[in-house]
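Yeah, one chain of the complex is gone here, protein chain that is, but the others are all in their spots.
So that you can tell them apart, the chains are marked A and B in the order they are listed, and the count of residues begins at 1 in each.
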Amino acid sequence: MEKRVRFVSAWLPWVLIAPQMAVVLVFFFWPAGQALYQSVLSEGIFGGDTLFVGAENFERLFADESYLESFKTTAVFSLLVAFFGMGLSLLLAVMANRVVRGAGIYKTLLIWPYAVAPVVAGVLWLFMFAAPMGIVSFVLRALGIDWNHLLNSNHAMTLIVVAAVWKQLSYNFLFFLAGLQSIPKSLIEAAAIDGASPWHRFWTIVFPLLSPTTFFLLVINVVYAFFDTFGIVDATTHGGPGKDTAILVYKVYVDGFKAMDMGGSAAQSVVLMVIVVTLTVIQFHYVEKKVQY
Amino acid sequence: MIERRRGLTILSHAILLTGVAIVAFPLYLTLIASTQSAEQIAQSTPMSLWPGGHALETYRTALFGGATSAGTKIPGAASMMWVSLVSALIIAIGKIAISMLSAFALVYFRFPFRNVVFWMIFVTLMLPVEVRIGPTYEVVAGLGMLNSYAGLTVPLIASATATFLFRQFFLTVPDELVEAARVDGAGPMRFFKDILLPLSTTSIAALFVIQFIYGWNQYLWPLLMTTNEEMYPVVMGIKRLIGGESFTEWNVVMATAILAMLPPALVVMLMQKWFVKGLVDVEK
Partner (left out) sequence: MASITLNNVVKRYGSGKTANQVIHGVNAKIDDGEFVVVVGPSGCGKSTLLRMVAGLEEITGGEIMIGDRVVNDLEPSERDIAMVFQNYALYPHMNVFDNMAYGLKIAKVPMAEIEARVAKAAKILELGEFMKRKPRELSGGQRQRVAMGRAIVRQPQVFLFDEPLSNLDAKLRAHTRLEIQKLHRELGITSLFVTHDQVEAMTLAQRMIVMNGGVMEQFGTPDEVYSHPATTFVASFIGSPPMNLLSNAPDSEPGTVVGIRPEHLDITPGGWALRVDALEMLGFERLIYGRWQHGDGDEMVIVRSDEAQPVPELDSIIHVTPRADRLHTFDAATGKRLSANA
């Protein structure tokens, strides 16, 4: 879309975009370039003896069991977060869209976790799963499950998934609700006149029409699980037990800032950039198609 | 809805209430825990679901710091909240200001390399700060911005979200309004100030909410950026309270969590209408 009329000035637009360009260049393009540059270098611990190593950092990375393991962990984690987060919020959104009375109140009560920082969400859930005072772990023990997220990887994974889903619920809910409200009422009424039950209507009319929203949220949730959940992991499991909940972002942090392997960390950053760019391009492509439709 | 089915309506309410309860339960526990004493919580299996009588002292400790009965030294949350507030405000206002100006330039002017500029900003949408922490850290360190508000905020202002929201909004402003303003003799900046700015208030409010929360909730970046306790934002402070080797004072942790959640939660609930509109608009 373009404006028909424009102002004419040789210098004013540059002045207007200067602040944003300055920030973008200094804190985005420069670091991104650095990441690319460092990813092909190897730096000694004492500095000075920096070597060009080409793709070696990447080769080392993909030969590294723990990195591949982290990849797998991230994939499992993000799929779980996306599936449960979107499933639950879709259910709630459909219900909130159904009820007339109290819809506004439900909405207000459901959206506030958006305001909670991931790390705080992690702390909250850690407290509920902590021994001995944690309510949830107590209930689980009463049910015969010996809860211990410090030793049991599945328990640890469950903990971060629950915290991540809880935090993201409000965001998904808002988008599903907006998506549902944009479906023309007349379509649903037509289906009702055709004799479709509410259950049937949902799966044959509403859900297909909601697919752009669903797809959008899928990408957003995967990106969220990849990057925004650092705080949750850092507050709860520290990537443990072992490295079983060390998602990629956590590993970048640990390798780069704890282990000080900048070359390896930069290579990891580059891999992450490739992943995000791919996701964004897929999404952009899809959004464009949607516009045409 | 289309037909009246009492059973379905009751089911809907039941599911929604369950949802609300699940969402709210951690908050309830947090509140409760913040009213009990550390010993009460640590020694109970599980903790009591009823408020204890230690709210005042817990919050005093959480806010202003000091030593607890267990001998742990607690840094006060009040100063950390100040850091959070200042950073969140700088991020929110800074983002709005710079992105509004650049969106104005992109939409209302034709200039060489306009598309290059557009794509340079668009690319930043794709890469959250988490992806490029290492190199960004080095740049900021090189500029001597560690442990400063500038370091905490400016790198996070480099995101395109706000620019795109404003761009989208500006594109919906009718062309005829610009033309009318030109016929009335208004130059670009006059048009910006008299027409565009007043028309953008809703977008500004929405973005303010989103970016305030974004700024307030930053964790990884301050974790790298700050080594000086005086520059710790409050969400980082919470993590430090449970990170130590010593005994975790859960009541203080929870009181601090409440304090850390309160400002952004209030902003979301009070500005819900704008926030929802802005959020849905930004991402579409």
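Following the convention adopted for this analysis, a contact is a pair of C-beta atoms (placed from the backbone, for glycine too) under 8 Å apart; a residue touches a chain by one contact, two chains touch by 3 or more.
For clarity, every value in this text was computed on a predicted model and none was experimentally measured.
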Contacts of the hidden chain among displayed chains: B
Touching residue (missing chain; options B:R60, B:K73 or B:R190): B:R190
Residues from chain B at the interface with the omitted partner, ascending: 174, 176-177, 179-186, 190, 194-195, 198-199
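Heads up, the rule we're going with is that only the chains that are shown with their structure count from here on.
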Where chain A and chain B are represented by their mean Cα positions, the distance between them in whole Å: 16
Complex contacts: residues of chain A adjacent to chain B: 1, 3-10, 12-14, 16-17, 19-21, 23-24, 26-35, 38, 88, 91-92, 95-96, 98-100, 102, 106-121, 123-128, 132-135, 137-138, 166, 169-171, 174-175, 178, 188-189, 192, 198, 216, 220, 223, 227-228, 230-231, 234-235, 249, 252-253, 256-257, 262, 265-266, 269, 272-273, 276-277, 280
Residues of chain B touching chain A in the complex: 1-3, 5, 8-9, 12-13, 15-16, 19-20, 22-24, 26-27, 29-30, 33, 41-42, 44-47, 49, 97-99, 101-102, 104-111, 114, 117, 120-121, 123-128, 130-140, 143, 154-155, 157-158, 163, 171, 175, 178-179, 182, 187-189, 191, 213, 216-220, 223-224, 235-236, 238-239, 242, 250, 253-254, 257, 260-261, 264-265, 267-269, 272, 276, 279-280, 283-284
